[in-house]
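Note that one protein chain is taken out, while the other chains of the complex remain in position.
Order of writing sets the labels: A and B. Residues in every chain begin at 1.
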Amino acid sequence: MRLGVCYYPEHWPESMWEDDARRMKALGISQVRIAEFAWSRMEPSPGEYDWGWLDRAVDVLGNAGLQVVMCTPTATPPKWLIDRHPDILPVGADGRVRGFGSRRHYDFSSPSYYEASQRICTAVAERYGKHPAVAYWQTDNEFGCHQTVVSYSPAAVARFREWLRARYGTIDALNRAWGTVFWSMEYRSFDEIDAPIGTVTEAHPSHRLDYRRFASDEVARYNRMQVEVIRAHSPGRPVAHNFMQLFTEFDHYKVAADLDVATWDSYPLGALEELWFAPELKARWLRTGHPDFASFNHDVYRGMSKLPFWVMEQQPGPVNWAQWNPAPLPGMVRLWSWEAFAHGAGCVSYFRWRQAPFAQEQMHAGLNTPDNRLDLGGNEATQVAADIRRVLDAHADAAGDVRAAVALVFDYEAKWLFEVQPQGADFHYPRFAFEYYSALRSLGLDVDIVPAHAPLDGYKLVVVPPLPVVPDDFADRLARCGAHVVLGPRTGSKTRDLQIPSNLPPGSLAGLLGARVWRVESLRPNVDVPVVSSHVATGAAAQPFAGVGRHWRDLIDTGTDAERDVSGVEVRATFGDGHPAWVRRGRVNYLASLFDDALTAHVIAQIAGESGLDVTAQGESVRVSRRGGLTYVFNYGEATHTIDGVDAAAFVLGSRDVEPQGVAAYRTSA
Amino acid sequence: MRLGVCYYPEHWPESMWEDDARRMKALGISQVRIAEFAWSRMEPSPGEYDWGWLDRAVDVLGNAGLQVVMCTPTATPPKWLIDRHPDILPVGADGRVRGFGSRRHYDFSSPSYYEASQRICTAVAERYGKHPAVAYWQTDNEFGCHQTVVSYSPAAVARFREWLRARYGTIDALNRAWGTVFWSMEYRSFDEIDAPIGTVTEAHPSHRLDYRRFASDEVARYNRMQVEVIRAHSPGRPVAHNFMQLFTEFDHYKVAADLDVATWDSYPLGALEELWFAPELKARWLRTGHPDFASFNHDVYRGMSKLPFWVMEQQPGPVNWAQWNPAPLPGMVRLWSWEAFAHGAGCVSYFRWRQAPFAQEQMHAGLNTPDNRLDLGGNEATQVAADIRRVLDAHADAAGDVRAAVALVFDYEAKWLFEVQPQGADFHYPRFAFEYYSALRSLGLDVDIVPAHAPLDGYKLVVVPPLPVVPDDFADRLARCGAHVVLGPRTGSKTRDLQIPSNLPPGSLAGLLGARVWRVESLRPNVDVPVVSSHVATGAAAQPFAGVGRHWRDLIDTGTDAERDVSGVEVRATFGDGHPAWVRRGRVNYLASLFDDALTAHVIAQIAGESGLDVTAQGESVRVSRRGGLTYVFNYGEATHTIDGVDAAAFVLGSRDVEPQGVAAYRTSA
Partner (left out) sequence: MRLGVCYYPEHWPESMWEDDARRMKALGISQVRIAEFAWSRMEPSPGEYDWGWLDRAVDVLGNAGLQVVMCTPTATPPKWLIDRHPDILPVGADGRVRGFGSRRHYDFSSPSYYEASQRICTAVAERYGKHPAVAYWQTDNEFGCHQTVVSYSPAAVARFREWLRARYGTIDALNRAWGTVFWSMEYRSFDEIDAPIGTVTEAHPSHRLDYRRFASDEVARYNRMQVEVIRAHSPGRPVAHNFMQLFTEFDHYKVAADLDVATWDSYPLGALEELWFAPELKARWLRTGHPDFASFNHDVYRGMSKLPFWVMEQQPGPVNWAQWNPAPLPGMVRLWSWEAFAHGAGCVSYFRWRQAPFAQEQMHAGLNTPDNRLDLGGNEATQVAADIRRVLDAHADAAGDVRAAVALVFDYEAKWLFEVQPQGADFHYPRFAFEYYSALRSLGLDVDIVPAHAPLDGYKLVVVPPLPVVPDDFADRLARCGAHVVLGPRTGSKTRDLQIPSNLPPGSLAGLLGARVWRVESLRPNVDVPVVSSHVATGAAAQPFAGVGRHWRDLIDTGTDAERDVSGVEVRATFGDGHPAWVRRGRVNYLASLFDDALTAHVIAQIAGESGLDVTAQGESVRVSRRGGLTYVFNYGEATHTIDGVDAAAFVLGSRDVEPQGVAAYRTSA
């Protein structure tokens, strides 16, 4: 539990540095990230390095007792490098080169850039790898930001062909796997294969999916090169990368596997404005962000981090990059910070120390205003530093582990596959995964977010949002782990080559579920389908329930009555036209549609209850998290929330009455 | 009245073919379309043909007693051909080449492709032209799909210049016809003329319209080449092409003139989702399609087919290509099939035999699921086959002619002209033509859809949706045919060079109508104009009526009272500000706006009554059609529809109580 900040000494007169460092330390900050955009200052002209200013900056920070997170500067290659190697620039789906003048203007597949990156990373790592103030490293910055994962350059296509050759071995194998016989798309050699763009109508879906997989692998390869350079010259310093919120354009599990620390950049208000949320929700949570959004990301990145994850960049006030940029409510910077710690963060690092008065991000707040006065976010960070001391004093284990009884499977390929072949225009995987997560959180449950290949043993409940391609051993692991399971629609609906399984969906899960999806349909936004509980679901004890299915329907064949007697498949809810909406076999449940929020929560609550979990509805705007023997309560709403049944003495932060935007933490009994 | 199916032997193991053929035959299918996308299997490498598999497939089908519809494979040129002749690829309005990787990646004006097409068509026609199982041919597949009619390649521009030279003779004639003196756009030679794209503001409308006409003519020329090759090698076998639903990018009358059978591909649910219908209508008819949509197309293609038209591809379940893809209600596949027969179809051919598990259309249903079980659509096709036997047994004339007393003029150039020069952004010709047609159908009338140059003798009522350019003899033919006439707004508003007639609209119809349109206006969607009946229209007997005009107003000058006494022009309805909304002279009616649906139906009902037609309002969801002495009733609604006044013994299909999605047919008395 410590605080950090992002700092750009190159933006400010050197005369300000010492005071900045002193004030950081005084505020309670312990680590400072620097230099991720400073290539043009490190190497103003080809091969002519200028380390003096950076040496002095690192010394100033170190002398103030701050730890430096040193960055490789590869997110912003300088103009002279681009002019020398124009092939560094990425190419868009429209065939146009994406030029110099902002950032991330490089192609992961460019050999020139790979080499230039290796060179500058080596230079930085050699110079600062063993500097006593340098405690951590960050590779590059926000891989993939501004749609830069996928490029369609000649270099990318050349490497894609090699990637295909490695995957398929022979062109015949590729033709079979993709099914190129359809529409005479057969290839005679790998060299005939282009990027899947610019076609008359949609390009081949397997071709498109493989291009996404390839592009993701290129990110991992590029990051791995940087990590290797750093480890060679700076042994023992953990290496991090700052991922982005709910960013899904590459497989983060693969990139994180090469890192020591997974970190992410948390901008709850910008995310709310830019993501899928309906306009009413964007107004509802305007100044707080959605109560489950930061948590979702914390749980994603905690799951893939070897050391405790960090928030590398924490929104400190209004940002500049969303369509509209409201100010957070007072208290939210503190609330977000504590929410991160409650989910297991090792560090919360604010972006940025001081708002810059120039260039693209001049309207992005910092802890200090451009006239160098402490801003509201700076005040709240100061309070967080004091909070931390108080909490650790009262409860030494507060930084302990986070343990959840619920696993939610989150998969990057699923996003790409449904984007390639949505079948319904609004089938948006991250949204549906988030809705399942939000239902769990609204029930007061802590959640681990895990990849499909993760071990599932020890969980009581495993929730699987639509997962089209399941690992070969997934059915086995689900069966063996003993957890109750919720499978979303379309799970198991595709082979890894993006074909329909020969036994129809859910493919290799058919044995587990005892059912077959014989038809599917997608539904436009102004259409939904009623869902009602069936006898089986309500039984003697349960309440009848009703709701609607949206977006999608799997029509499920559970066999005849006689077959169901043998298989044990139950229909727990049906659609208005009688088709099954929710089926169960043993501990495995399958939902045939995306239900409305209330019905989703109801169904998951029922299954969670069956799994033995303690479920408590939290209401719309209160959320709880547990860590290190403490229970945290966060109030996103407008009214004071009173915590019942907890002794006043148990509180190490706040009290039973949690003000709007307030935080409380109490020792968890037993 | 027979059934067919589309089949892709190349997609399935050869071991399945015999069983497939046997099951098709058993189901009641008599013809099988094959090979339209199989070029890469026919000619895997340049000049190396592989006919073995196709020989065997044709034999298997023929041996099972099935008739083959053999296709030319030109909709999907293989990769090696594209790599050898990149000039085959079409060019979009954005100047970008449209590449390989899906289908229809060819330019109708490419000399290379014309030659390559001639060669492969000749090869296929030579090999199968006289095979006993091959009964019909299809040229290419869905000309123009995916916006491929118009290309802006150098080859297209070169041919456009020749087309202009042939049309205008001299450049001075073109300059005069277009009016290029406006904005100094004058040309000194045909070689100075480019494609009408990429201009700073809108390109010259006459230039744009001529480019559309040219592109349409290129399709006809290309198809004609294929027909000639086929006829040379396969005499006596009718040649078809499968057109698309309400597709208007080329002049179908011109292409159909070279064919024996006009066929179309019927996907009522996909069409509803993708076309102009309001979201409420898309929800209302979600699982049935609009009750007049398939009929409209049947009537369009019946009118241009020398032999009875076919549905070459009939939707059998959910499709994959609309934004959202719902499942049809049970019964709809049967209903759609019978509706086609009622409108005169010779064959209804389902697309496709079995859902393919791979590539772009893997989510498109077939008669069988990918695991080779009969799907719902397959069951309904089986029922249709039984129905046909029953109907023909009971009423041998059932396949007789379709005769209509109403002609609706449908024109392709009108679509292009209003797209080039809408004057109001939502002036969408196909929609307005469809609304007039739908009004007629809601009144229980059968309709022939005809081109503007068609003979009109024998009709009682001729309805002309907005027809900007009328043939020179149109006024004469309307006057002589004896029918009552409904002219939509903007009729006669342009010369063939896209100029305003020197006497103002309705140009050459001015004498017939005795009125002049002195001003026009377009109206945004949230504005309409009240319309009320005038004394003349209501008279002693008629009921007063009211409604609104939308989208457009022609302001009409009918002359002074004294002039109207001479001319006989009557104002039958007026707008709220007193301008005429509906004028009549003798049997000719002119509507000055697009009225709301109810008012359109009211006005057309009144005129139809005056023409002596028997008009019966059918309600929203029931439709009737007459063919070969039978009257068919189709129920698109949710409630059972009871047919009054028909003797139970008259029914050859169904009964007086027509269930939702049900069909009935009874012998028409007298």
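Simple rule for what comes next: a residue touches a chain if its C-beta (ideal position, glycine included) is under 8 Å from a C-beta of that chain, and two chains touch if they have at least 3 such contacts.
Keep in mind that this is a model prediction, so the values were computed, not measured.
J.: Considering the complete complex, identify which of A:Q360, A:S502, A:N526 or A:T616 is in touch with the unshown chain.
T.: A:Q360
J.: Out of A:R2, A:R98 or A:K415, which is the one that touches the chain we can't see?
T.: Touching the chain that is not displayed is residue A:R98.
J.: Can you tell me which of B:A232, B:L281, B:A396 or B:A425 touches the chain that was removed from the display?
T.: Per the contact definition at the top, the residue touching the missing chain is B:A425.
J.: Take the complete complex as the reference. Which residues in chain B touch the chain that isn't displayed?
T.: 94-95, 178-188, 192, 194, 196-207, 421, 423-425, 497-504, 518-524, 526-527, 553, 555
J.: Which residues does chain A use to touch the chain missing from this display?
T.: 8, 10-11, 37-41, 44-45, 73, 76-80, 83, 90, 96-105, 145-146, 148, 273, 279-280, 282-283, 286, 317-318, 320, 323-327, 355-363, 365, 369-371, 373, 375-376
Convention: only the chains that are shown with their structure count from here on.
J.: Where the centres are mean C-alpha positions, what is the separation of chain A from chain B, in Å?
T.: 48
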